[in-house]
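All protein chains but one are shown in place.
Read from first to last, the chains carry the letters A, B and C; within each, the first residue is number 1.
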Amino acid sequence: MTALNWLLLAILLPTLAVPAVLLAGARERISLGWLTAAPMGASCFLLVGISSTLEPPHAQVVSQPWIPSLGINLTFLMDGLSMFFGWVICGVGLLVCWYAALYLKGSSRENRRFYAGLLFFVTSMLGTVFSDNLLVLFVFWELTGVASFLLIGFWHEDPEAQRGARQSLVVTASTGLCLLVGIILLGQGSGTYSLSELLAGRARPNGGILALMAIGIFGKSAQFPFHFWLPGAMAAPTPVSAYLHSATMVKLGVFLTARIFPIFGDTVLWLELLGGVGFLTMVVGAFLAFRSNDLKALLAHATISQLGFLIGLYAMSASVGMQAEFYHTLSHVFYKAALFMVVGIVQHSTGLRDLRQLGGLGRLMPLTALAGFLGAAAWAGLPLTTGFISKESALTDLLELVKLHPLLGATFLAATLLAATLNTAVAARFFTGIFLGRRPANLTFHRPARSLEIPPALLAAGTLVFGTFPGLLNRPLDWLSGLGTHDKSAGPLALWHGWNGELLLSALVLAVGALLYLTSEHAGWKRAHIPDWLRFDEHFDRGLDGLTHYARRLTHALQADWPPAYLPLLITFLLASAGGIFLSVLDDVSWEGFSWRTHWNVWRGAMAGFTVAAMFGVIFLRRWSAQLIALSVAGFFLTLFFAMYHAPDLAMTQILVESASVVMILLLLARFPSSSQLGLRFEFGWESRHFLRLLLSVGVGLFMGSLVLFADLHRNSEPAGREMLRLSKVAAHGDNGVNTILVDFRGFDTLGEITVLFIAALGGLGLMMRYKRGPRRSNEALPPGFLLGGEEEAP
Amino acid sequence: MNSLIWPFLLPILTALACSLAFGLPGVGRRVFVALSAAAQFVLALFLAVRTFQGEGVPLVLNIGGWSASLGIVLVLDGLAAIMLCLATFISLICILFSYAETPVRFEQPLRLPLMQLLVAGINLTFLTGDLFNLFVAFEIMLVASYALLTLEANDQDIKEAFPYLAVNIFGSALFLSAAGLAYALFGTLNMAHIAVRAAEMGDAFSVKLVVVLLLVVFGIKAGIFPLYYWLPNSYPILSFSLGAFYSGLLTKVGVYVILRMLCTVFPHTLDGIYGMLSWLAGLTMLLAVLGALSRDFIRGILSFHIVSQIGYMVLAIAFFTPLAIAACIFYVIHHIIVKSSLYLIGGTGLFYNRSDSLARMGGLAAASPWLAALFLLQALSLAGIPPLSGFWGKYLIFATGLEGGRYWLVGAAVLASILTLISMLKIWLAAFWQPAPEGGVSKPTPPIRAMTVLAGVMTCVSLGIGFGAEPVFRLSRVAAESLMNQSQYQEAVFSRLGKEAGQ
Amino acid sequence: MQIETALLVAFLFGIATYLILQKSFVRILFGFVALTNAANLFMLAMSGSPEGRSAPIINDSPLPSVDPLPQALVLTAIVIGFGLTVYLIMLLYRIFLDARTTDSESLFKSEAGDE
Partner (left out) sequence: MKSVNSFMLRALIGLVFLLVNIISIYMLLRGHNLPGGGFIGGLMTGMSFILLGLVRGWSELQRELPLPPLRMAAFGVLLAILSGLAPLLWGQAFLTQFNFHWTGLPLLGELHVGTPLLFDCGVFFLVGGITVKLVIVLARSTSGLPAFTPGETPYYASTLEGGIEETANEEGDAHAN
């Protein structure tokens, strides 16, 4: 097999396993968690295998046609960046499966949807990070959003889950569309959608495209002002929060930033836009975390803060080399996933998630407490954890930036320090609030399974090990060089860089953070609630609900719900478009040859006059019977008018149809209340609608009348009818030109016409019985019938 | 000799057989109509294969043996073949669905004949190559649609048929006048012949006048702003099987004739009109999707969505590049399938919840995971989530729009997509994720399962369009190219000798 | 030039439009009958002025005859119009029985009140 097939297999394997999981889940006693882990493990294994075959510079592009005529092919780019994310996805996925297998209550029948969603998610994630074609990347990108939607809504009867799922899908999908527009513009401008070709220098980037793509990135990575969906997404089961909403999916924005950095890095907006939004998000997230009480909300806000930090780092076109960025990402994956799992365990064993109601759990579950401690330490950036080194290198970058752009750099530095201080305090509160202090009296506790505690402990251990011995990661990270990622070489990662400004700032942050924690603890976290104006999620929800309201008002205002307005609107549109086309080509319209002084046929003029007079009778006469008579008189004169057009067939038909219609109308009117009963008469008032009617009628009349004259002036000199008449005797064997056309030349029209009559008759008959289905729209549906039989009971 | 007449005659003969031989509804009649519908589908497939084997060169039938412009011709080109297949396919599925929907004892005896007559009208619309015959075909279709609309309406609903009728009768009068005007100005009614003479006139005022008149007429049928009002209130009174048929096909007939007129018949230089059309399309998709948000029952929401999606198709037409026309055709294919299947899914949901008002629905995800999966797929496809069929259509439209620098219109299209997603989520949350309403959810009975299977068949087709976008798109492109190739069309029509061709 | 026909077409279309924009069913019905007639007349006028022409029947008349095609089309249109009128009559009858009103505005008023 080729590398392509292996890679495709690695990507698709999890989704291919979905039916197996769904089927297996139908049996009650089966551990789906482990079954799910198998394809993930296999994918992981395959990825390792593929990466071992990669030659330096570790980038390979493989391609498989999919929609070649649109230029969309399954092209995959295997390089360090994608491999790194691929490993993270599979590795964390395995731990999450382990965790979920023990965490999720309920039968496998209920939970199989969860595992299916998880597997589907893994495929879409892997697809996203490996795609080379930007459109294919977008396809997978949106699929991750759908997977996330389904997983957030796993407990879908909970209104919170519904809200959270809706928010996340709407935000990520709509920002995704901006990304799509950006991708299309980039592809059209550069002539290719292939990332590898774009990275190789074919790209023609500009600020507008960057802004569009950045919106997509911000939406996915929960950057301000789109950050609000992430806390809402915490309605998902905890393994999902740990996996999708801290470790992997929200990192996609970071991933894409890394991907397009070589393309857009020199663009004017890069630093300002990404840096500004990133660092702003960092502060906002930290602030929101500081004021949250719910454990998952707190972690979600902290995640937002960290994501902002990561994006901000890329914005600075960092000088520390790509290893550092991988290191930051890895560090965050380790400790945030661990902390989410810890929270899950806490919730699992106490049923609570609110910091104010928790405390003193440390002695009851020491292993989890230890994991929690390590995670919180990394979060706060204590030495010997990965968080410390992250912070150090970031500070180095920031100090560099201050030298280049003093104002911007100082702002970013201040933001980082502020956010780090807040994060320190929050991390301290997180740990002490759960594990230390006195246990509230009404807290019920049951021990979690021992093995449930292992995955977070493993992750937490990672933060400690790699934080203490960062050198362990030097070689693997060096290997992960890739196409166009930051290839500036930098020094190896190390725990100790000597006494320098960064260390001083770090210490300062820790000290102030501790102080902040102590003061707030002393004050009892009274201010720990999110101010209303920052509740973006509620504003958004209100906006969506309000949308329904305003949509209704708008639809109402457009009169779409007021049927009597349809015809006036239609006619207005007709006149407006005809008038528009007339005005737009005013010069071309020729009325040459028109003259009022032409031969007026007295008889036809008289007939026309009589017809019009009778029609005015229809308007002005009071009684319906009188109006009907006027109408038939008008029809009679019209018949004569037809006759004067040398159309005997027409005249005969018209008079017969006229009389048949009159009989039918008479039958109808006999049943209607009479006009005098209803007190109706010719109505015309000074209200605007009367004038509107008048205006529209005059407009239609003038328009159609002038069309007749226009047609007269521009008549084609060789109408087909003349030829038909010539052939009428010769080829159609009839003398009556009209009849030969009707039954021979255009007999098909006549066939259609009698079909119309037949249908109209069927329809009319159908109206003569009333279907009993109960009141409208709220109606009880009938019991459905069977395909062919009909043994069901009547309602 | 070819069989172009049969897509029109078969349904009519079926309907006549129903009124003459099988007067009363019964199982035998159901089987007969289903077989006939299946035969029509097979015939359409056969014709489509023949058309596409000929690289899009249209097949022509001279009715009565008269040569073109004396008699009526039927022309089958790529687009018509595609539409024919879709129409017969949807009719087959909807007929089967209606069998499951109503027990045979309660069947309205006129329903099946009228449905067949409606199909005949639609098929003729696709086939005809004559402007006045198009009018007749429209009337067959419209009168059948009025009849079906009122056939099973109850006393509260029947009034909604009135505005539908009023608007469409006015449109018919306008169409008649437009056809007359076209005859006076071009001296012929044959479309190919009109094309020849219109090309000689270039973009004279007379040509534009006829085009605008026809666009207003077809705009009513397609549902372009502000001519769509008749649609969203009248469709909801239909039962779901008929609603699926109407929503899938009737408005798309309007789109089809707009395509036919602008691409095949009239010169390709009417830039002002394309510009106007594009802005109307933008307004259509935005205002209609807002209309969908204002509704709170499934049929109402879906009806407004039809209009909103029409906006995309018309937008693609208005961009008027070969790629854009191909995009439009692709979108039409996608939309017909997705919209009909959403109706079918909604109809199945109706039988679970005994109502399609969102306030009274719920619990469907638990009651029928299959139905939930089908709905989710189709709803996301409608909203344009990749790699489902709706995405490729939207992508093509965005891409052609961006290429032409129509940023505002693309922006409107993006916004409309987002709003579409929001309103589909509204259905999803209320009907599927919400806990079951009081009174619970019905148990799935065999008819309900049959409905789910039918919806599943449609969904599979739609998935096929999404994942196999390549062949579908290639077909669309062939169809678009032959559609825009006026000389090929004229050659095909005039090259067929008929009576008096030599004289 | 067919100025008198043009005037008649203008008046017929105008009056028909005025009638169909009214509230009362009867007037709307009359309006549609008039509209059908107006459209038919319009179509007929497309055959050109009948001045100095004969009926389209092959006979010994020395005059050239009028264009028969629009006449045939009008015949088709009259029949279709008849079908529509009949259907409309039955629909109005049915709506009247169901809604007990002959006024298109009061027909929809209750619904508008709900919103």
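Note that in this section a residue touches a chain if its C-beta (ideal position, glycine included) is under 8 Å from a C-beta of that chain, and two chains touch if they have at least 3 such contacts.
Computed from a predicted structure; not experimentally measured.
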>> One chain isn't displayed here. Which of the visible ones does it touch?
In response: A, B, C
> Which one, A:199, A:668 or A:724, makes contact with the chain that was left out?
Replying inline: A:668
> Just one of B:107, B:157 or B:356 touches the chain that is missing; which is it?
Replying inline: B:107
>> For a quick check of understanding: of C:21, C:69 or C:86, which residue touches the chain that isn't displayed?
In response: C:86
> Can you name the residues of subunit C that touch the chain not displayed here?
Replying inline: 55, 57, 75, 79, 86, 89-90, 93-94, 97-98, 100
> Mind pulling the subunit B residues that touch the left-out chain?
Replying inline: 1, 5, 9, 12-13, 16, 19-20, 23-25, 61-65, 102, 105-110, 155, 498
> If the missing chain were put back, which residues of subunit A would it touch?
Replying inline: 648-649, 652-653, 656-657, 659-660, 663-664, 667-668, 670-671, 732-736, 738-740, 742-744, 747-748, 750-751, 754-755, 757-758, 760-761, 764-773, 782
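The criterion applied here is as follows: only the chains that are shown with their structure count from here on.
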> How big is the gap, in whole Å, between where the Cα atoms of subunit A centre and where those of subunit C centre?
Replying inline: 49
> Out of subunit C, which residues touch more than one other chain, so two or more?
Replying inline: 20, 38, 40, 42, 45-46, 48, 69-70, 73, 76, 80, 83-84, 87, 91-92, 94, 98, 104, 107-108
> Among the residues of subunit A, which are close enough to touch at least two other chains?
Replying inline: 552, 556, 561, 563-564, 567, 571, 704, 707, 711-712, 715, 719-720, 724, 746, 749, 752-753, 756, 759-760, 763-764, 767, 770
> Okay, in this complex, where on subunit C does subunit A touch?
Replying inline: 1-15, 17-27, 29-30, 33-34, 37-38, 40-42, 44-51, 53-59, 65-76, 78-87, 89-94, 96, 98, 102, 104-105, 107-108, 111-112, 115
>> Which stretch or stretches of subunit C touch subunit B in the complex?
In response: 20, 28, 32, 35-36, 38-40, 42-43, 45-46, 48, 69-70, 73, 76-77, 80, 83-84, 87-88, 91-92, 94-95, 98-99, 104, 107-108
> For the complex, which residues does subunit B have touching subunit C?
Replying inline: 132, 135-136, 139, 143, 146-147, 150, 155-156, 158-159, 161-162, 165-166, 169-170, 172-174, 176-177, 179-181, 183-184, 189
